[in-house]
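Apart from one protein chain that is not included, each protein chain of the complex appears where it belongs.
First chain written, first letter: the chains are A and B, and each begins at residue 1.
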Amino acid sequence: MSIARSGIRSMLSKNVNIISGPGCPVCVTPSSDINSVLELVKRHDVIIATFGDMVRVPSGGDSLQNYKNVKIVYNPLESLTLAKSNRDKEIVFIGVGFETTTPLIASVIKKAKADGIKNFSVLCMHKTVPAAIKAILDDKTSKIDGLILPGHVSAVTGSKYFDFIKSYKVTAAITGFEAKEILGSISIMVDNIEAEKHSVINNYRSVVTENGNTVAMKTMYDIFKDTDSDWRGIGNIKLSGLRIRREYEEFDSLKRFNIKQKNIKEAKGCLCGNILMGKNDPVDCGHYGKTCTPSNPIGPCMVSSEGTCAAFYKYMRR
Amino acid sequence: MNNKISLNLGSGGREMHKFISEYIVKKLGNSVLNRLDDAAVLENRSDLKIAITTDSYVVSPIFFSGGDIGKLCVCGTVNDLATSGAKPYALTLAFILEEGTSLDDIKIVIDSIARTAKEAGVKIVTGDTKVVEKSKGDGIYINTCGIGFIKKGINISTHNAKTGDIVMVTGSIGNHEVAMLKAREMINFDIDVKSDVAPLNKKVESLLALTNKIHVIKDPTRGGLASALYEICGNSKCEIRLFEKDIPVEKQVLSVCELIGYDPLYLANEGCYIIICPKEAERHIKKVFGAKAKIIGRVLSNNRQELAVETKAGGMRKMGMLETMQLPRIC
Partner (left out) sequence: MCLAVPVKIINKIDDQNVRVESRGVRFEASTMLIKDVNIGEYVLVHAGFIIQKISKKDAEELIELTK
């Protein structure tokens, strides 16, 4: 987590408080989705290809790290190489990520179709950012004055994608990931908040343009379409997720393996949802640091290195 | 003998004795080992303290850029002994071989052990060979036990960090783990990074001949610099402040970390030390370890266990032990 790793909180005055929102796609993946992943990995004919981020996310005390038929990839195209060299197996790619990552997965599916690959599919758990931002801002109990917007999502979507925020009484800044950039954005937003200026600024102009990468966005929507989606600890948010279009059904793991989503309750007392929405701090959760630690996580906020609780534990606890 | 390890090789019969005499004794032999008694009998240096350490090596794959399991098993053990100021004297060597492993690979490992032991000036004096069924092992596992002697007046321990001491590191961090990531095919970037695995005991000997002011020597292996320093903070009940901009990390290691989201402070090393001592000892450390040795922090107090890093950005972040193994991530 850039903010925790740079020690930025220690550089801010006491009047400025930064809290983490649902900005980590791993953290917001519900238990029921993880459960679907675990059902697949138990099959002997399946190899799971995944980003490392997903390997330790728990559901019912289990996670991918307990299984041998899991391959961590850096580039999702590696899953097609796996498919070609393991024709007797089904390769399932775990699709998580926001608009930065989803176009990549769309490209992989396109290439799989073009190359005639028959033993590959994607378990799509992708989500999109605007609906979650609206859910936070529409929440009347929210006391948020400013939003640090994701720089790399914006590089793909373009800054205009976040113009809807202008209709809310907050200020927002599209921001890069180095301390200097984050501090710069915070400084501008504090000035705007004091001047009661509600604007959305682009403070990452080196990579973010107004329109972003239109090829990437088109590729994403060629393969995926908007759908309602469950966010861990938040619940269902309308049109906040993506699912694979019918024309590409053969690459949809849900259809291919006839997966029935089970309704798995999150752990009792787990405050991940509230923490993700910025309503609670990790220390407010009864599990934090006791029954929920990075080596024994209960909720996703503790699993992902970008997760609020994991970052707190690593960089600020002592 | 055919060219694969068989269960018969571990059975205590003729094949095993042939393996020992043709490979182990031939490559590692010395006056003690050659006797092939069940127990190695050593000189009794009763005026000196004895340091003893043990380690098991299960690294996979066994060959990687910069070294192999053979080089690692000698270096890891002599380096551990040297952290107490001990001069390594003898090592035991126990193999657990998996049935079906290539004998040629084992020969390469034994050659590597011989070369590294010679470089470190240490003898292998006794050992053991076992073979387990296929899939009950992983090629080769090695266990070593090392003995060394500590000269009078030397007292070096992770419990000895004192307020005002400087914290130094003797080389760049992260090389070993990045080399292993490449060897394991967890990354397929084109890199020139080699493991830093190396025996450091002779350097420690040279250092202790120049100064008796060394307080702590520790090798930041698994868990990296941060975990090792946090452990020292616990044992010495001290506060250590690090300066991120002073910590030496090679360009390619930094680049890999950026690409896959790793923190260099938690990467494993096998050829560098953390040394904590009064400032006056700095020049001796630089003389022995070279210009690569750098001051990276200070011991602020002996009030409580705390490790904090002043980040490049100028902020402060607290650090602890590595909680879970790092994995390549995209987010």
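Operating definition for what follows: a contact is a pair of C-beta atoms (placed from the backbone, for glycine too) under 8 Å apart; a residue touches a chain by one contact, two chains touch by 3 or more.
Bear in mind that the values here come from a model prediction, so they are computed numbers and not experimental data.
If you put the hidden chain back, the residue from A:V28, A:V41, A:L82 or A:V153 that touches it is A:V153. Per the touch definition above, the residue from A:F51, A:F162 or A:F224 contacting the chain not shown is A:F51. Considering the full assembly, A:T101 is the residue among A:N35, A:S59, A:T101 or A:N192 that touches the omitted chain. Considering B:G121, B:P248 or B:G261, the position touching the chain not shown turns out to be B:G261 (whole complex). When the whole complex is considered, the residue among A:K42, A:R87, A:K166 or A:K180 that touches the unshown chain is A:K180.
Think of the hidden chain as still there; on subunit A it touches residues 1-2, 23-24, 51, 74-77, 97-98, 100-101, 103-104, 107, 110-111, 150, 152-153, 155-156, 176-178, 180-181, 206-208, 212-213, 215-216, 219, 306. Panel shows subunit B; residues 188-192, 251-252, 254-256, 258-261, 312, 329-331 of it touch the chain omitted from the view.
One rule holds in what follows: only the chains that are shown with their structure count from here on.
Each chain gets a centre from the mean of its Cα atoms; for subunit A and subunit B, those two points are 38 Å apart. Against subunit A, the residues of subunit B that register as touching in their complex are 186-188, 259-261, 263, 305-306, 309-320, 323-324, 326-331. Within the complex formed with subunit B, the residues of subunit A that make contact are 4-11, 24-26, 51-53, 55-56, 72, 74, 78, 97, 101, 178-180, 183, 293-295, 304-306, 310, 313-318.
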